[in-house]
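One structure below.
Just one protein chain is left out here, and the rest sit where they should.
In this document, chain identifiers A, B and C correspond to the written order of the chains, with residue numbering beginning at 1 in each.
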Amino acid sequence: MVQPLRVTVWNENVHERKNPIVAKIYPTGIHGCIAEALKIDNTVAGVADAGSEPDRRSRSATPKMIREQAAATTLEIRTATLDQVEHGLGEKVLDETDVLIWWGHAAHGKVRDAIVDRVLKRIWEGMGLIALHSSHYSKIFKRLMGTGCSLTWREAGEKERVWVCNPGHPIARGINRYFEIENTEMYGEPFAIPAPDEIVFISWYEGGDVFRSGCTWKRGNGKIFYFAPGHEVYPIYFNPSVQRVLRNAVHWAAPADSAKWIDSCPQIPISEACEPLQQKGPRIHKEGEEGFR
Amino acid sequence: MVQPLRVTVWNENVHERKNPIVAKIYPTGIHGCIAEALKIDNTVAGVADAGSEPDRRSRSATPKMIREQAAATTLEIRTATLDQVEHGLGEKVLDETDVLIWWGHAAHGKVRDAIVDRVLKRIWEGMGLIALHSSHYSKIFKRLMGTGCSLTWREAGEKERVWVCNPGHPIARGINRYFEIENTEMYGEPFAIPAPDEIVFISWYEGGDVFRSGCTWKRGNGKIFYFAPGHEVYPIYFNPSVQRVLRNAVHWAAPADSAKWIDSCPQIPISEACEPLQQKGPRIHKEGEEGFR
Amino acid sequence: MVQPLRVTVWNENVHERKNPIVAKIYPTGIHGCIAEALKIDNTVAGVADAGSEPDRRSRSATPKMIREQAAATTLEIRTATLDQVEHGLGEKVLDETDVLIWWGHAAHGKVRDAIVDRVLKRIWEGMGLIALHSSHYSKIFKRLMGTGCSLTWREAGEKERVWVCNPGHPIARGINRYFEIENTEMYGEPFAIPAPDEIVFISWYEGGDVFRSGCTWKRGNGKIFYFAPGHEVYPIYFNPSVQRVLRNAVHWAAPADSAKWIDSCPQIPISEACEPLQQKGPRIHKEGEEGFR
Partner (left out) sequence: MVQPLRVTVWNENVHERKNPIVAKIYPTGIHGCIAEALKIDNTVAGVADAGSEPDRRSRSATPKMIREQAAATTLEIRTATLDQVEHGLGEKVLDETDVLIWWGHAAHGKVRDAIVDRVLKRIWEGMGLIALHSSHYSKIFKRLMGTGCSLTWREAGEKERVWVCNPGHPIARGINRYFEIENTEMYGEPFAIPAPDEIVFISWYEGGDVFRSGCTWKRGNGKIFYFAPGHEVYPIYFNPSVQRVLRNAVHWAAPADSAKWIDSCPQIPISEACEPLQQKGPRIHKEGEEGFR
């Protein structure tokens, strides 16, 4: 019996309570909608949501394969929001989280630095992170990237077409050549990120722009996926292809096993060197001392 | 006439004033020593310092080539230290810096966050960064990497042999297959960094360890080189091969030209979309408004 | 019930039949030894072979975790050798192989190009490849890398210490900070490869050299792992840590699911463009025609 994947869906949950349009689209919050989407039994629904286009020339995943894979692991899902104690991300919650999904926009600055540090540490150990839409400007994502993470944007409700760049990538499973989002906020290049390990999706916009809308990186032992769709005034997280991508990404971002990279910067005693060694010359630190940080 | 490269050598300058051993090795500070090393006229001395080993089978750089290259660009060097106003890194200084060299150890925590942010912004625009030795734990380097940046270490004064991984890399110019440092602090794997764009050097240690001691990355438009040698209680920055690497790295890290990546996250007005576009559906932001940060 | 992973162990099997020392070490061939190693029941033996060093400070994998993971997937192993029909790599064998292990040395040039092309195509679809030791110069590995793949080498039977660069990487599971090989052929830098996606191991040698001895890449949808240990005149594939790495690598290199990247370069008919489109200007190819190759 395989262990379930433990997913925590974090949302700042601000627009849902202040903006009636958003409140109406997401009565249980964006986190509530995503949590529901993750609960869908892939063995039944996995086939129906496989994108907007009948041509499967570059894919050979069959319903049978999809079903078998989905059956192998179940998801245990919880949600957390900004206004909870420790933003809902206490030590125990993070320890028991394999993949963290993050949605933030208006309240990036209200996320406490101590919690950001805790999340970063857990990612380096091996927890996966899925950063959504405006989370490109979240403290956590910017700290992981080491760049400015800016982009260009336009809120016109235009059409977005999300293209698959690697038809065999696990995050694109069940998606054909592309899928479409009828109304979207445009996010455009230049996107100020380090070169991604892999680009899974690139988006085409009705207004004439393009964007690297699905990218992966690794930091420490943690896998990171940024996925652009998800503007709050359109019902994007109800789109079956978007939901499919989220489910795929959770499986992809999960740690390979429970092994952790504990980031400790130890002094190795001279007596424990692999090869026989004698102290030569002066030193700053005493044997056994911690280094500067 | 080619413009000179403008280099700023930054040093916390703490050990030099507190520890008599360090003070004796570096009477003008580590920054002073490095600044002197950069001033060496490559056309005369460039040949003599080309590593510890006569076999040149994997290199074909001739003295003539080295001389010609060095002649093409001159260096304008200044230094800056922690205790200066704004740590010596005012807006104007950074604007006029093409490559920043960074040495820190005991005082990482004393570098003000506002200055760190300013340096990061300038790197993203295109300024090169050379992070030395214990700067693996500096705020700036950690922010650029997005990882913990830990390593293992041992202060035994053992021998280090620095191997070249790409004999044609500009940072390895004039170095043969390897060079040696007679007394060094061991820095060992695992080194908690994102996969480097290129590994220029890997070090072998007498005590039996290894380390990725010369690595490059790009963040925004800025080139970054981490170089491990440089423990303060040994005269490592007087080593001709180490000096050679520093000079090479300065040339490598320099921006290709004066173009900058200004990281502004602009809203693109609907009327300025490349393709004709009408507003569809609701929106969060007004035309012309700034986004959330 | 999870599908088994299908592994094919390929060996040129030349030294084993010509050199009595090799024949004595590997009476069933290197492929036979590796096949046996993969068959070990990890649930029982996985703990005992976890490296040469008691210090586990940077690892937290417990026997329980290791056992659970191993139980999740079983391996179906076959072997193939150069002198078989189609080198034992017919279309059907490759179609039914999830991970291919490759060992070659004296007979790289005898591997037929048509078989090489077939293996490459299958890797791009998603089959994993583990290239061992002297296979750095195999046709397949060189074609995947696009570089010369040279290195330096010395056959002195010296000691090798293999260091873990990412303690949380699935390929390093069950290995502590390092493991040792008592007698090895030295493979040294510079190693003429493209920058790896990840470096899992770096080796230290008694004679003073270093080597990136465990590296990963992705080509198309296929995951590739190069692992340096394995010189034929020493019993290296009987080393429990080496065997452990091979088992880990097989699990790591397996395709995420059975989805394939079919590499077809289709012409998209104008009538099937996503956006309404009319032919404008002249053209080289007729509608429906194949392109040049």
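By definition in this document, contacts are C-beta pairs under 8 Å (C-beta built on N, C-alpha and C of every residue); 3 or more make two chains touch, one makes a residue touch a chain.
Predicted, not measured: the structure shown is a model, and the values here were computed from it.
Taking the full assembly into account, the omitted chain touches A, B, C. The residue from B:H108, B:R143 or B:R161 that touches the chain not shown here is B:R161.
Between the chain not shown and the residues A:I40, A:V116 or A:I199, the one that touches is A:I199. The residue touching the chain not shown here, chosen from C:A80, C:M145 or C:A228, is C:M145. By the touch rule set out above, subunit C reaches the unshown chain at residues 15, 19, 21, 105-109, 121, 124, 134, 137, 143-148, 150-158, 183, 186, 188, 190, 192, 194-195, 197, 206-209, 217-220, 231-234, 261, 263-270, 273-275, 277-285, 291-293. Touching residues on subunit B toward the chain that is not drawn are 2-3, 55, 57-62, 65-66, 68-69, 72, 125-126, 161, 166-170, 173, 178, 197-198, 204, 218, 220-221, 252, 255-262, 264, 266, 272, 274.
Against the chain not shown here, subunit A presents residues 58, 152, 161, 163-167, 188-191, 195-199, 202-205, 208-210, 212.
By definition in this document, only the chains that are shown with their structure count from here on.
Chain centres here are means of the Cα atoms, and by that rule the chain farthest away from subunit B is C.
For this pair, subunit A with subunit B, the centres built from the Cα atoms lie 31 Å apart. For this pair, subunit A with subunit C, the centres built from the Cα atoms lie 29 Å apart. In subunit A, the residues touching two or more other chains are 197, 218, 220, 261, 264, 266, 274.
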